[in-house]
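The complex is shown incomplete by one protein chain, all other protein chains being positioned as in the whole.
Right, chain A next:
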Amino acid sequence: MQTALFCVPAVVAVASGAAVFTVDSMARATYALALSFVAAGTSLLLLDLAYLGVVTILMMVMEMAIMAVFMVMFMMNPAGLMPMSMLHNKRGAAVISGGVFLALGAVALLVPWPERRGTTPADPTRAAGEAIMGSKMLVMTGVGAVLFTTIVSALVLAVSRGRYGDDEGAQDGHREGRGPHGGHGGGQDAHAGHTDHAGHGTHAASSPQEDAA
């Protein structure tokens, strides 16, 4: 019975995961990936991991929501109204992924896994919480530091160049052209223009002195 219960989310997870890369529409791909993650989270629930299963499902749903925003930002064809192929090296990728599956599947089936040690705790969530706040606190502290570093570095990478960056001209209203590349170039041109003006000014101011000398 439990095997049957496991097979349903397992098949759904793999099938919808494969559908991500076969459907035309990016929106459908996002929903397929969300379904795959929910099914994988459901399989975690079968392992008595109530907390981790629910956390996985909630996190994946939120990630898919964020990914949908980025999809609208970056994709040429987010709604699938204009079917197009955006693949490269399809055959090589299929061969490599098939090889990876065969190798990992062989490891899963052929390795003599050790016997189960101990039994599942009465409340696995409580056991995880006590580990996080006790013996594994250093691990979670490290994870917290990494997450904070990620916040800072992601902002530094993604924020547009401004007052202290390369794009000084944009602050003076000299930004011209479409898009970031054009704006970047426009800013440099504007900066070069200022330098040029300053040079002319210096030259003009010094000319009378040179004439007098």
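Quick note on the criterion: contacts are C-beta pairs under 8 Å (C-beta built on N, C-alpha and C of every residue); 3 or more make two chains touch, one makes a residue touch a chain; residues count from 1.
Rule of thumb we're sticking to: contacts and distances are computed from a predicted model.
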Listed names "ATP-binding cassette domain-containing protein", "Imidazole glycerol phosphate synthase subunit HisH", "Ger(X)C family spore germination protein" or "NADH-quinone oxidoreductase subunit K", with the criterion being the UniProt name of the chain not displayed: "NADH-quinone oxidoreductase subunit K"
Chain A, residues in touch with the chain not shown (by the definition above): 2-3, 5-6, 10, 13-14, 17-18, 20-21, 26, 29-30, 33, 36-37, 40, 43-44, 46-49, 52, 55-56, 59-60, 63, 66-67, 70-71, 73-76, 86-90, 92-94, 96-98, 100-101, 104-105, 107-109, 113-114, 116-121, 124, 127-128, 130-132, 135-136, 139-140, 143, 146-147, 150-151, 153-155, 157-158, 160, 179-181, 184
